[in-house]
Structure formats: structure tokens, C-alpha cells
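Only one protein chain is missing; all other protein chains are in place.
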Amino acid sequence: MQIHDTPALKAEARNLNFYYSEKQALKGINMPIYDKKVTALIGPSGCGKSTYLRSFNRMHDLYPGNRYEGEIRFFPDNTNLLSPDVDPIEVRMRIGMVFQKPNPFPKTIFENVAYGLRVRGENNKRTLDDKVEHALKGAAIWDEVKDRLQDMAPNLSGGQQQRLCIARALATDPELLLFDEPTSALDPIATGAIEELVHELKKRVTILIVTHNMQQAARVSDYTAYMYLGEMIEFGKTDQIFIKPNDKRTEDYITGRMG
Amino acid sequence: MKPLTTEQIRAVIAKGKFRDNLFKAVGVFCLAFALLVIVALIADMLIKGSERFTLDFFLNFASRRATQAGILSAWVGSLLVMLVTALAAVPLGVAAGLYLEEYAKRNWITNIIEINITNLAAVPSIVYGLLALGIFVYQFGFGQSILSAGLTLALLILPIIIVATREAIRAIPAMIREGSMAVGATRWQTCRYHIVPYAMPGILTGVIIGLARAIGETAPIITIGALTFIAFLPPVPFSEIDGGATAGMFDWVMSPFTVMPIQIFNWTSRPDPAFEVNAAAAGFVLMAMVLSMNAVAIYLRYKMRKNIKW
Partner (left out) sequence: MSANNASDLPTVSNRLAFNAMRNWKERLIEAILLGAATISVLTTLGIVYVLVSESYSFFQNVSIIDFLTDTQWTPLFDDAHFGIMVLISGTLVSSGVALLLAIPMGTIIAIYLSEFANPKVREMAKPILELLGGIPTIVFGYFALLVVTPILQFFLPSLPGFSLLSAGIVMGIMIVPYIASLSEDAMRAVPMSMREGAYAMGSTKLYTAIHVVVPAAISGLAASYILGISRAVGETMILAVAAGMQPNLTWNPMEPAATITSFIVQVALGDLPHGSIGYQTIFAAGLTLLMITLVFNILGQWLRAKYRENY
């Protein structure tokens, strides 16, 4: 059932299962991620949306006992991100991530943003300067920090830290950007700034965002997926999911009868 | 900068992984080196000292002839000093820890006590020796006795016991305290019947580690002037001593003494290599005492972690 105006695929989960040792956390997930679009993952806490998100950049490989089954295909090269032959580090170099709580490194603002470039072996001062400035502008924080790039990043405010973390992820031109409830630790004003930024960013990069806040999903995303108990219940255009969900369970969640 | 090609990225990753593995090898080497030192130490003393591991070695006094010299006065001295140390340090340390965790209000007195305990832990042990020389030996007139040595080491390990007590108490959840207070127990009753018993394994671990440290301490005891050549034992309570008099219950605490580490120091610093054998044998005995105490403490802590689930 191919829809006519479907944009190009950036990634696609195919029959994805995930296990924390014995406990199955994701059950047979199939879902497309469209190129240069924002896709939101919603659902009650513990539904597996963060687990799903963290499968994309293989964060689960950091802890022993975790196990994937199935595939996440990544385009245009059609790589299976979860294949044991694919190096998780290589995956992470292509896919950026922004975390729930801002986690700037204990370094200067400049070095935080330059971090990913240095990891890639880039040490040319001019290149770093250009890239850092570009990334900070892209994260809409340049004007606030341009005069104090040598200050320690942990001294910034929470909202600034989170935008710095976005700049850090942007500096290496990721193909896909993962957001794991990026505003849950922020006040409403900082949240608004981040949401605006996400809107701006989708011109450049594909975005997958986990959010606990349905209004946020409605505001920022083009597509929305509702997850429940490790399963993908419903996926569709955001308007459709919020106005006319097909599944009773999605409707219950969205109208606040559950969760 | 153009985006890196896949090949370039893979080269960067390969370099990084090579460094990871190199570091891993260095890390394992360093750990193995630490292990090797322990093994080498024990093996050296065991092999060199093996000819002295006879009953006589444990039952003879020090002597000018290496083959006849033994460690009787040293191990008896060490045990008696430890007895005094434990009797002084355990009640004081537990009481202080209890006060700081359960009673102390957040005020400047508490602050001073806490800062002080942290800093005392960094004071070199020989400085405790100087304190004891000035205060216990001369000011209080305890002389160069078991009492002076025991009290000195008690002060030295007091911070260890206080810290262990506090950590053990801190691990007890507030609901235990609240439960006890809720049925009308006073603070002291709560401490006596709940806090201290539950904290006991942790306190015990700290006490053993403290005593293991104390039994190996040499410098402060040399500083108070412990003798290195002792060919008698402290008087046994109510035994007959020279001249037909009877020794008092506590005469032994005022007796001159020597301890294991001093005996080893004495033998190590003699030019005659025959005494190296004695030093090795005595060193092995001391190591065995210290390591087994530490092993008990480590085991206790391990068991505690396994058993207690609040």
C-alpha cells in the first residue's frame, strides 16, 4: 500500500526485537523513518520508545547482556545498522544523539562542539573554528556564547547546555539526529527554543524524537508513532494520528484516557 | 573540510581501537605487576626464612646468635599492644561515629570535628609518635610502655574506625530509625537496639582493617622509644615476679616491650646476613597476620554486600 507522496526513506526498522538479557523490550517493530522529516515517538513511560531510539546508534552495545534481533536498514547505502559486522562506532559517527538531561563535557564551550571533529582526527584550527561557529549558529546559541567560547560548558544554563549539546551533535553533520526527550529537564521557555530549533533543523537533517509530551509531538513532528508495551501500535502522519487515529489504544492515549 | 569518506572513517576507528587495545595491555601489565610484587614479597620471605619456621623460633627470645634468636617477646608484645589499642580505639571510635551520624547538629562544632578527622587521616604516622613521646611518655609519665604504644596506635586508627562506623550507619535506611522512634524509643534506645547492631558488620570490618594497619606500624612505636632487644615477657597478672612479690592485674601495661615490626627492623638493619633469614621469617609471620586480618575484613564486606537487602 504505497502512498503516492511518500518521501524518500532514511531508515527502516524491520521486525526489530530487543532484549535486556531475558526481558524482551521491543516486539517486532516495523517502521519507516523518512528523510528530512521529524518523526516523533510517543507512548506511556516504559513503552520502549527510548529503547527503540537507542537501538539506532547501538547505545545498547555499551552494556553487557543486551541483544538485538531483526534489522534497522539505513539509506542510501542500505546498511543494516544492527548487523554484528557493522562497527557501532561507525554507526555513531553517522548518527547524532541529544540526551534527556543536558550532558555537556567538562570542557570549554568550544571544545565541546569541536569534540566530534577531534574524534574524527580533525585538528586544523581554521577548520575547527569554522565548523564550531557553523554548528553553534545552527543550534541558535551562537549569539549567546560567541564572546565566551573558552568558558566551561557546565556553567551555562540548562537550556543553553541542551542547545550546546545539539550544536555538538550537529558539528559532525550527522545524517540522522536522535532526540531522547530533549526538553524534559527544561523550563517552558527553553523548551520553546528547542522546539523551534528542531523545526529549523529538519531542513538539513532527519530527526527522530522521543517525547513524553503529546503537544510537543503534535507541534514539531511530521510523522508520529505510538508505542505501547514494546510494540508499535500505530504509525502515520502526525495530523492523522492526532485527529483521526485508527487504533482504539492510540485514541485512548491521545485523548488522555490512559497513560 | 569535506565529509570523511567511509575509508577515512574506518581508518580513524582502527587507529582508535588500536590505542584501546594498547592501553588495555598496559593496564593489565600494571595490575599484573602489582600482583607480582605481592607474590614476590611473600615468596622471597617464605623461601629465605623457611629454615627458621620451627617452634623454637616462636618460643625463643631475641639473641645475639641468629640461629637461636626467636620472636617470642615480639609477638606477645604485638598482641598486648593490639589489646590496648582495641580497648581504647573501638569504644571511642564507635561512640564518635555514632555521635556524628545520629546526634550531631549541623553546627560549627560538628564541622570542626569532621574537617579534623579528614585531616588527621593525612598526618604521617611518625607525627603520632612524636605526640605520644611528648604527651604519653613524658607528660603523663606512662614511660616507654605497652600502654603508651597501645594508646598511640589507638589515636592513629581512630579515624579509620570513625569513618567505617559512619559509613555503616549511613547505610541503614531512615525507616528503621523512624520505626523505632514511632514506638516511643528514645534516641539512645534506637541506637543501642537498632543502629549499632545493624551497623555491626561494617564497624567490625573497619576495626579489623584498623588493627591490621596498627599491627604493622613501626615508626610511631620506635619514636616513643620501644626497645629493640627484649629478653623477657611482661608480667602475667598475679604471677610471682623477682623478689617474691606478686604482679598486679595491670602491671603488664606498664612493662617495656617490643613488637614484630621493630624486631624485623632490628634484624634487617644488622650487617650480618644470617639475621636476614630471621628478618625474612619474622616478616612472613607479620605478613601472614596482616594479610589474614585484611582477608577477613574483605570477606566480611563481601558477605555483607550479598546478605543485606533492606
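Going in written order, the chains are labelled A and B, and every chain counts its residues from 1.
Going forward, contacts are C-beta pairs under 8 Å (C-beta built on N, C-alpha and C of every residue); 3 or more make two chains touch, one makes a residue touch a chain.
Worth saying up front: this structure is predicted, and the values here are computed from it rather than measured.
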Residue among B:35, B:236 or B:274 touching the omitted chain: B:35
Residue of B:46, B:130, B:200 or B:247 touching the missing chain in the full complex: B:130
Hidden partner interface residues of chain B, rising order: 13, 16-17, 19-20, 23-24, 26-28, 30-31, 33-35, 37-38, 40-41, 44-45, 91-93, 95-96, 98-100, 103-104, 112-113, 116-117, 119-120, 122-131, 133-135, 138, 155, 158-159, 162, 186-188, 209, 212-213, 215-219, 222-225, 228, 261, 264-265, 268-269, 276, 279-280, 283, 286-287, 290-291, 294-295, 298
Where the missing chain touches chain A, by residue: 57, 59, 62, 64, 89-90, 92-93, 96-97, 99-101, 103-107, 115-116, 118-120, 154, 165, 168-169, 172
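Basically, only the chains that are shown with their structure count from here on.
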Chain centre separation (chain A, chain B; CA means) in Å: 53
Complex interface listing, chain B residues touching chain A: 1, 3-4, 6, 9-10, 12-13, 15-17
Footprint of chain B on chain A - complex, ascending: 87, 89-90, 93, 117, 119-122, 124, 127, 131, 173
